[in-house]
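One chain of protein is taken out of this complex; the other chains stay put.
Our next item is subunit A:
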Amino acid sequence: MNLTFFDQFSSPQLLGIPLILISMLFPTLLLPSPNNRWITNRLSTLQLWLMQLLTKQLMTPMNKTGHKWALILSSLMTFLLLINLLGLLPYTFTPTTQLSMNMSLAFPLWLATILIGLRNQPSISLGHILPEGTPTPLIPALIMIETISLLIRPLALGVRLTANLTAGHLLIQLISTATMALLSILPAVSILTTSILILLTILEFAVAMIQAYVFVLLISLYLQENI
């Protein structure tokens, strides 16, 4: 069918039934569940190794109380990673291109870190607003700037993920449309745009993985400040 550039960002529906829930839960079907063998097949071994690597990377700088967040952070990382990577296939819908989903992930997690910090160690978490060693005349301006920076964090988290993925997908669509349009007119330029497209796709693979990692890493950093 003829697709407009909006169609890959519209929430999927089948005969009026929203499929958004299935599209968010589908990536979990791709992960083999751990079975009670000691030596598993290659996929399970690799998945286990990857999860251990990610969790260790996230949780090493954190103190003991932060390790309660290990499950939610590593599962969030896997969720975002798989959704982003699956979105690169043609005719797929990427839930993380929707601002609503990313904000609903970022805002509660950020708010949780803030509330934990303010409840358990209010002076320390408020003290992060003023960096050490600032000259005294700068303090009022710096406090205002740091407070705004603190309050804008959930917005930044959500919008960063949304913008990166949406921009990437849109670029892929545009350049492939250009390739197709040029194919009948100037095939040589079409080959050039194809090579650009291949490079862009490699970049999108990288961006998909990096954005997932950055999202979770930033939340873990906010947690480290406040826990």
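To be clear about the criterion, a residue touches a chain if its C-beta (ideal position, glycine included) is under 8 Å from a C-beta of that chain, and two chains touch if they have at least 3 such contacts; residues count from 1.
Heads up, the rule we're going with is that contacts and distances are computed from a predicted model.
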{"item": "Protein name as given in UniProt for the chain not displayed, \"T-complex protein 1 subunit delta\", \"Bifunctional peptidase and arginyl-hydroxylase JMJD5\", \"ATP synthase subunit b\" or \"Transport inhibitor response 1-like protein\"", "value": "\"ATP synthase subunit b\""}
{"item": "Full-complex contact with the absent chain, from A:71, A:111 or A:130", "value": "A:71"}
{"item": "Of A:3, A:111, A:138 or A:151, the residue in touch with the unshown chain", "value": "A:3"}
{"item": "Subunit A residues that touch the omitted chain in the full complex", "value": "1-3, 8, 33-43, 45-46, 49, 68, 71-72, 88-91, 172-173, 176-177, 179-180, 194, 197-198, 201-202, 205"}
